[in-house]
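Only one protein chain is missing; all other protein chains are in place.
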Amino acid sequence: MDMFSNIALGLETALTPINVLYCFIGVFLGTFIGVLPGIGALAAISMLFPITYHLEPTTALIMLAGIYYGTAYGGSTASILLNIPGTSSSVVTCLDGYPMAQQGRAGVALAMTALGSFFGGVFGILVLSLFSPLISGYALSFGPAEYFTLMVLGLIAASAITEGSAAKGLAMVVLGILLATVGMDPQSGTPRFTFGTLDLMDGLGLSALAMGLFGISEVISSIRTKNDEAAPASARSVTMRSLIPSRDDIRRSWMPMLRSSTIGSFFGALPGTGPSIASFVSYAVEKRVSKTPQRFGKGAVEGVVAPETANNAADQTAFIPTLSLGIPGSATMALMIGAMMVHGIHPGPKMMTDQPTLFWGLVMSFWVGNVLLIILNLPLIGLWVRLLTVPYHLLFPAIVMFIAIGAYSVRYSAFDVLTVAGFGALGYVMRIFAFPAAPLLLGFVLGPLIEQHFRRAMVLARGDLMAIVERPISGVFVVISVLLLGWSLWSTFREAGKRKLLESEN
Amino acid sequence: MPSIDYRDAVGGALLVALGAAFTAYSWMHYPLGTVTRMGAGMVPFCLGVILAIFGGMVLFASLSREGTFPQIRVATPLVVLGSVILFAVVIKPFGLLSAAFLATFVAAFADLSFRPLRNAALATGLSAVAYLIFSLGLQLPLPLFAWPF
Partner (left out) sequence: MKIFAAAALAFAAATGTVVAQDFPNKPVTIIIPYSGGGSTDLMARSLATELQEMWGQPVVVENRAGAGSMIGTAYLSQQQPDGYTLLVNTAAHSTAPAVQKDLPFDPKNDITPIGMVATSPYVAVSGANVKSEGFDQFVAEAKERPMFFATAGVGSSSHFSAELLIQQAGIPADVVHYSGGGEAQVNLMGGHADVYISTTASVMPYVNNGQVKALVVLAPERFELLPDVQSSGENGVEGIEIDGWLGLFGPGGMDPALVEKLNADMNKAISTDRFKKVLEENFVVAGKTTAAEFKEQVEKEMDLWVGLAKERNIVAQ
């Protein structure tokens, strides 16, 4: 059978000592970079890009890819232990990961994210191996109208993330979208809210926002001065009580893993969307389908498994448009394609047939990488949990330093570092007023996609709004969106009604 | 004077002001266009209104509820933010290690315990770590030290 010979060929390539070595280097580096807040896969791969000139193409790609999906394993570590996201796709993991750590279940959280990441990665690889041509063909039929309606659907679905006051959560989503309008408007070329600065022409960076809003503000909030009451010891103490997930945890997790893998694979394969959106949507879906949604945000293991599974699946399927269409779905993928082009390899529909060694060698190396990662990460959990015992006053300057260097390294811009400081200030102010930060990030990521694709769709449809509903795929999304919105509103009113009933009974 | 939830009252008011600012600025500076032929200003204009509405809801809800204003820390945030800003200012003229040292040194004071020696030692250690990871490990092409004069 053709698939078996492909697999055999791939394994032969992936399992050569040098490829395994570079795979290990890649995933190790990737995990490490994922753990470090501030510096991300994009910066690391850009820095190591020149290496591709000196290595065999397959080897170089294996290493770079290892860094890429490796970061999705490490990113959750800082999220869980410190409430500071290691990567922008790990922001959602903070929501339930940190509470779990505060309940002494850090080890469990880390273990479950490692398992979930592995599951998601493997799922993504399977999708990549079996369905690439099918999916890439399908992805092409997604035009601006389809992206628009899908993103709206994503926004409605993911707004379930908001805890507490709906007005506050939704206000933050809107604020996020507003912050994303800063920069040159892609449709008209008009600079919006740039106040004459060239540095703002490309808008505010997602990484700067995530690190400032979540990282710096968390540091500010967590520092205990001698004027504050002593922090309760349990919040930061190490209890080796349960490093091992209970049967209950696993029982609760396997369905979320399945669902999140599917969602992650979907968004990963769609160019222009990726692990961040996947993490939000999968978390929100789990919260909606759960019979006990009130546990979310307080240490529900599903809330940790869902985003981490999804972002790993998305990172694997991100290779589908890259390899089979030659289209970069993100800046990092553009670097991957660049690495291939350096060696004269042009990814595209013919790649599977013209370069089977490279293609299947790379795909099989993903297996190797994911296995190496789980072997690498599980024992490290003990190490990371011990990190919690480092006094915070020694730890937080390190965090600040990593965030600052990471922000600077994206384009050697001091302005980007200032942006992080600005978002740190905003994040702290938001904490004072109890405005949730996760919805802001959601709006920031989805907002521009919604606006730009809508305006583009209108140009292509020559102003005909109905065209959006008439196209089959986008029409389906519109229907689902309306239904979902209706259901959300109905259940919100029902909840309000129940509460009123309870209050009136007292 | 009936007590209200001061935190949400101020918070809501801030949102209203912010929303109004976005809407006003968009209306004054950017073409709005129509819904099907949107100009650059349409989205911020509409969203500013929506933000103000939500802010109004928060504000309104706060008026019939009691709540205290949370304690605001001033010194710690200023020190932390200051250290990040310091990094941004120092890195180009003085290089990576100078910036890392100064930023971590200053940041360490954010816990308001005045321990300059301990902080200097910490800053030195962290700068060394930065060197190992970024200059050696990742080959970041940044000058370690520079002197602009």
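Letters are used for the chains, namely A and B, taken in the order the chains are written, and counting of residues starts over at 1 for each.
Going forward, contacts are C-beta pairs under 8 Å (C-beta built on N, C-alpha and C of every residue); 3 or more make two chains touch, one makes a residue touch a chain.
Just so you know, these numbers come straight off a predicted model, no measurement behind them.
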Residue, one of A:G30, A:P57, A:P99 or A:P328, that touches the chain absent here: A:P328
Touching residue (missing chain; options A:A14, A:A339 or A:M364): A:A339
Touch with the omitted chain, as defined above, among A:F28, A:F142 or A:Y392: A:F142
Absent chain, residues of subunit A that touch it: 45-46, 49-50, 53, 140-144, 184, 186-191, 196, 198-199, 201-202, 271-272, 321, 325-328, 331, 334-339, 341-342, 344, 346, 348-350, 411-413, 452, 456, 459-460, 462
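The criterion applied here is as follows: only the chains that are shown with their structure count from here on.
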Euclidean distance of C-alpha centroids - subunit A vs subunit B, Å: 22
Contact footprint of subunit B on subunit A as seen in their complex: 36, 44, 47-48, 50, 165, 167-168, 170-171, 174-175, 177-178, 181, 185, 187-188, 190, 192-193, 216, 219-220, 223-227, 393-394, 396-398, 400-401, 403-405, 408-409, 412, 414-415, 417-418, 420-421, 424-425, 428, 432-435, 451, 454-455, 458, 463-465
Subunit A contact footprint on subunit B (complex, rising order): 7-8, 10-11, 14-15, 18-19, 22, 25, 30-31, 35-41, 43-44, 47-48, 50-51, 54-55, 57-58, 61, 70, 72-73, 75-77, 80-81, 83-85, 87-89, 91-92, 96, 99-100, 103-105, 107-108, 110-113, 119, 122-123, 126, 129-130, 133-134, 138-140, 142
